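Every protein chain except one is present and positioned as in the full complex.
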Amino acid sequence: MKASAFSYARASSVVDALDLLARHGDQAKVLSGGQSLMPALNLRLSAPELLVDIGAIEELRGISVANGVLTIGALTRHVDILRSAEIARHAPLLTDAIAHVAHPAIRNRGTFGGSLAHADPASELPACALALDAVILVRSRDGERRIQAADFFTGIYETLLAPDELLVAVEVPVAKPNAVHFFHEYARRKGDYAIVGLAASGILDGDVFTGLRLGYFAVGDKPMLAMASDHLTGRPVTTSMLADAQTALDAEFDPQEDQQATAGMRRYLARQLMARCVSTLLGRQDLETRALA
Amino acid sequence: MTDLVPISLTVNGERVSAEVLPRLNLADFLRDQLGLTGTHVGCEHGVCGACTVRVNGDIVRACLLLAVQTESASVQTIEGLSDSGEVSDLQAAFRDRNALQCGYCTPGMLMAAQDILIHEPDADREQIREHLSGNYCRCTGYHAIVDAVEATARARSEQAR
Partner (left out) sequence: MNGASGKKSGLSVLDRPNSYIGKTVPRPNLDRLLQGRGQYVSDMVLPRMAHAVFLRSPYAHAKILKIDATTARAMPGVIAVVTGAELAKVITPWVGVLSHLKGLKSAPQHAIAIDRACWQGEAVAAVIATSRALAEDAAEAVAVDYEELVPVTDMRTALDPDAPVIHADLGDNLAFERTLDAGAVDQAFKDSDEVVEAEFVFGRHTGVTLEPRAVLADWNSGEERLTVYLGTQAPHMVQNIAALHLGLDEAQVRVVCKDVGGSFGIKVHIYADEMATLALSKLLRRPIKFVADRVESFNTDIHARDHVCKARIGVSKNGIINAFEIDDVTGIGPYSMYPRTSAIEANQVVNLVGGPYTTQNYRARTRVVFQNKNVTCQYRGVGHPIACSITEGLVDLAAQRIGMDPIEIRRRNLIRDDAYPCGSPSGLKFEALSHHASLDKLAAMMNYDALRAEQAKLRKQGIYRGIGIGSFIEVTNPSAAFYGVGGARISSQDGVAVRLDATGRVICQTSITEQGQGSESLTAQIVGSVLGVSMERVRVILGDTDNTPYGGGTWASRGAGIGGEAALQAAKVLRKNILDVAAAILQAGPGDLDIVDNAVVNVDGGQQRIELHELARIVYFRPDTLPPGFQPELMATRHFVPREYPFAFTNGVQASWLEVDPQTGFIKLLKHWVVEDCGTLINPQLVDEQIRGGVVQGLGAALYEHCIYDERGQLTNANMADYLVPMSGEMPDIDVGHVVSPTLESELGAKGAGEAGTAAAAAVVTNAVNDALAPFNVTITEIPLTPRVVLTALGRI
């Protein structure tokens, strides 16, 4: 499977990249890590006229912390996130999640910005962005926009990113002292796309969740922040509250049926994940779903 | 038809200048234009690991990289790692343990194995299995490969002491 012919331009700066995107519109595709784009090109599922390679734009690299905000450059590779001390300290959910993304050779190229812009509903990082209440920074020739993660993902491989826009960075509020996080996905093999997954971030005061963001992935056409978390916050969690939350969760999803699972199975697994998340964060065996050996 | 793009890079320590079509991926560039056929093609969608090479010290899938993206990069293939002797102990362990049968996955597997030996020299069997979980082998069932990597890790750590 060889890709169709295309032209190639290596952008030297963000301005340069935006210029190319403005001129070529939807005939151009941004080449970041290429770990999702290249398979699509090789399989001829995608045939753009121009690839705009942003890999040389230094401005898009780097992880920094200032004023309670962790800023992650779009070209930050998955492996950089895995190894980053700042992220381990200020957004440890990402550190946990990244270990589930593909394999080392993919993580050495794949980028945070690329993963969010690609918006595969089964991928980990968009759900993490939801759970962390991230803000996605997007630039065009007309200026910069700040988009809440909760608004950014609109469908399968669809985001609010316009063809002439570039995702330049992601801002994540740094973890507060009593922050907790949970990540788990059900996947057949290490590195596979999840059948269902959950990226969760919250605040635990004693045995009460005062905040809980449940970012589900592989449950529909985009990652979903479950409203059912409302049933779990504000007072100590009981089995009955958990059951109510799980029932509410069922109604929120419209999962796809595919080779891995029926819609019913996805709802079922999503409920299991909720129980696992809550029991793990609270250290409550009675709420537990037992893990494998 | 699109225009050829000139690139200049280092491959196994050797300076290479070439003119390539943008759509030419690194695996095909290495194999077809440089005659370095040790990098194998198994799927062309980044899943099987047969095409694993090193770019600027990082293992990557050569089928998911365009040749034009390697401008000024340092690329290392299995031929380079063999000739420099960097993995001679690992290769010997593979040979003694019969951690290869048909040999098709082997170059990529050696790349991935060397990567874990560098980054996690104290890896246990489970960690070795996890690190190699992106490299498909149909012949060995992996047990012998894990044995060979584990043996090499132990030998290197003993040498280090």
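List of remarks:
Letters A and B mark the chains in the order given here, with residues in each chain numbered from 1 onward.
Just so we're on the same page, a residue touches a chain if its C-beta (ideal position, glycine included) is under 8 Å from a C-beta of that chain, and two chains touch if they have at least 3 such contacts.
Note that the structure is predicted; figures quoted are calculated from it, not measured.
The missing chain, though absent from the display, is touched by one residue of A:112, A:186 or A:253; that residue is A:186.
For the options B:70, B:114 or B:133, the residue in contact with the chain missing from this view is B:133.
On the side of subunit B, touch with the chain left out of the figure occurs at residues 1, 23, 31, 36-45, 47-48, 50, 77-79, 82-83, 91, 94-98, 100-107, 110, 125, 128-130, 132-146.
In the full complex, subunit A contacts the hidden chain through residues 1-5, 43-44, 186, 188-193, 195, 259-262, 264-265, 268-269, 272, 289-293.
By our rule, only the chains that are shown with their structure count from here on.
Contact residues of subunit B toward subunit A in the complex are 1-3, 5, 21-23, 25, 28, 44-46, 49, 52, 58-61, 63-66, 68-69, 71, 112, 115-116, 130-131, 133-134.
Residue ranges on subunit A touching subunit B, taken from their complex, read 1-8, 10, 31, 34-35, 38-39, 41-43, 51, 53, 55, 79, 102-106, 108-109, 189-191.
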